[in-house]
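Only one protein chain is missing from this complex, and each of the others stays in its spot.
This part shows subunit A:
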Amino acid sequence: MAKSDSSKKSVKKEKEPLENQPEPDLSSDSDLDEDSIWSDAVGSSDIDGDSSGTSEDDVGGNGEMDSPDDGRDFSEDEGSLEHTREDRKDGNDTLQLVEESDSSEDEVAPRNTIGEVPLEWYKEEEHIGYNISGKKIKKHARKDKIDSFLAGVDDSKNWRKIYDEYNDEEVELTKKETKLIRRLLKGKTPHAGVDPYAPYVDWFEWEDKGHPLSNAPEPKRRFVPSKWEQKTVARLVRAIRKGWIKFNKPKEEPQFYLLWGDDSNAAENKRQGLSYIPAPKPKLPGHEESYNPSVEYIPTQEEINSYQLMYEEDRPKFIPRRFESLRSIPAYEKAVKEEFDRCLDLYLCPRARKKRINIDPESLKPKLPSKKDLKPYPSTCYLEYRGHSGPIKSISVEISGQWMASGSTDGTVRVWEVETGRCLRVWNVGEAVEHVAWNPLPELPILAVSAGYDVILLNTGLGDAEDNMRIKELLRVEESPLTNDDGNKTSAVSWLQHTKLDGIRLQHFKAVSTIEWHRKGDYFTTVVPMRPIFFVATKKNIRVYDLLKAKLIKKLETKLREISSIAIHPGGDNVIVGSKEGKMCWFDMDLSSQPYKTLKTHPKDITNVAFHRSYPLFASCSDDCTAYVFHGMVYSDLNQDPLIVPLEILRGHTSSYGRGVLDCKFHPRQPWLFTAGADSVIKLYCH
């Protein structure tokens, strides 16, 4: 459309009536209509003259290569073209006429006589249709390739020639026609002058026509303020007033500010509410959690396998691994999970303030006074008394401290000289000796021995001759029950003279204080020499009786499982009790009926406990072959508690048949301890 405006206008003016009408015909199938268009086109082209001939030459070569259908279209047009050429002399007027006629059949007679049958039917034939006289119309001979090439070479306009198969003739297209074809191929309107988008002209004028479309009167609502608008406005006003709608965006306040300005005001900075218990901090990692721990922290494969056998809660949570370099550490897959667990601990775990003792365990041990200050006490084994052939059940030291008697299960009673270890006398009782006891009166060195069902009183013959005589007399007199002071007149007691051993067999012994060992029951009885108080040890408790008033004074609750031995402080206010579970209780009778102190000393049964008469010492011996020596100071001031200090563990005995040390006794005057063992040895420990 590169034409100048003036030429375009002139063309338009001429063609306007022509083009407006035939345009719709372009789409119609009928040949005749198309003919008329083509004729029109040719006409106009003539008027315009050949303006651009050379530019289209090269494009025209395509014409021959078009498909047969296209060729056919062109050939159809050919007829009309020829016809128009005939009418050319008539000029524009004749063209107008042609255009106006409805059918072009009048002018253009079809030279094809086959009618509207497919050309294929004549494909094989030599002829195409018949002429008016009934003769076959012969087909023209087709040009072969060489001919057409030669024709192309000879005639420069040969490319415009198209063979019309339908009419069996060759048609030459004009330049104008090729131009049209080219435009059509491009999908444009055939004529360059046509404006497809011409402004729309509205032909219908309804203003001032006097007849409106609707004659209804204006409604009232056109003049009344809108209710809904009012409602909307009211709503908005309300929203604005209430602050729901804000026009200026509120200024963003800084999110963070100086929260802790001045920490000096202590009263203001007190935490509200209950006391805060801070959560314990997570455990800090040790060497084993390192990405590159020392070799010793990495478990071997065996150890890792052994973890599988453990209970799940015992299994180590973290197995150390070693990575060669920092870059090779993978992401820790439990990171989120562990953090989550920590969160749960923080808000779900009950917290309580626990007093955690973070002390040196050694500081738990009580401060003991120096042992040196508490000397003397027995510490080293000084002498051994050998001679018995069985476990020595009991020993007893004479009140003067010169002699010591021992009774053994081999059925003998021996009297030893303490200082030398010499065995002075031996009596063969015949039965296992359970207990021996010296008469506490120094002038009457009589020995009481219990063996089997008997208690035998023996004359040791240790005193001087006068004493001996007296004792002999005494022992002989014993035969008559009248001399018995105690008033034990039961006939069940049999008093017999033991001829072989030069003593008496009896159940009772007449003395100021006696130690008597009851055979049948599980009772030990002790009569305190200073005060008439009587102690009875039952299995768990100790009953204290006043002999004068003949009533129970106190019941000492030991809280032990089974009492094995008892000893009374010479002062009479303190009692120690040994038990079969290896515990020793110290009772202060003035204090309470509960033990003042319970000492867990021995791992095995305590066999005996003993107080020293004059020194503040006491001892316990046990089946674990040891004897403990304690310092047990009782103060005369009642406000001061007794001081108990363990001093020494005495070893040396050996165990036999599961029994260790069976008896222990202090020397009456020296701080010495005798221990009698199940290994048939008596030991003397001196300071």
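Note that a residue touches a chain if its C-beta (ideal position, glycine included) is under 8 Å from a C-beta of that chain, and two chains touch if they have at least 3 such contacts; residues count from 1.
Assume contacts and distances are computed from a predicted model.
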Legend entry - Omitted chain (choose from "OLC1v1017421C1", "Ras-related protein Rab6-like Protein", "Pescadillo homolog" or "26S proteasome non-ATPase regulatory subunit") - UniProt protein name: "Pescadillo homolog"
Inset, instruction - Using the definition of touch stated at the top, determine which of A:309, A:357, A:465 or A:550 touches the missing chain. - result: A:357
Inset, instruction - Give the residue, chosen from A:287, A:315, A:386 or A:470, that touches the chain omitted from the document. - result: A:287
Inset, instruction - Please pick, from A:117, A:258, A:309 or A:548, the residue that touches the omitted chain in the full complex. - result: A:258
Legend entry - Positions on subunit A where the hidden chain makes contact: 239, 244-246, 255-260, 263, 268-274, 276-279, 281-282, 284-287, 289-297, 318, 320-321, 323-327, 329-340, 342-344, 346-352, 357, 361, 364-366, 368, 598-601, 628, 644-649
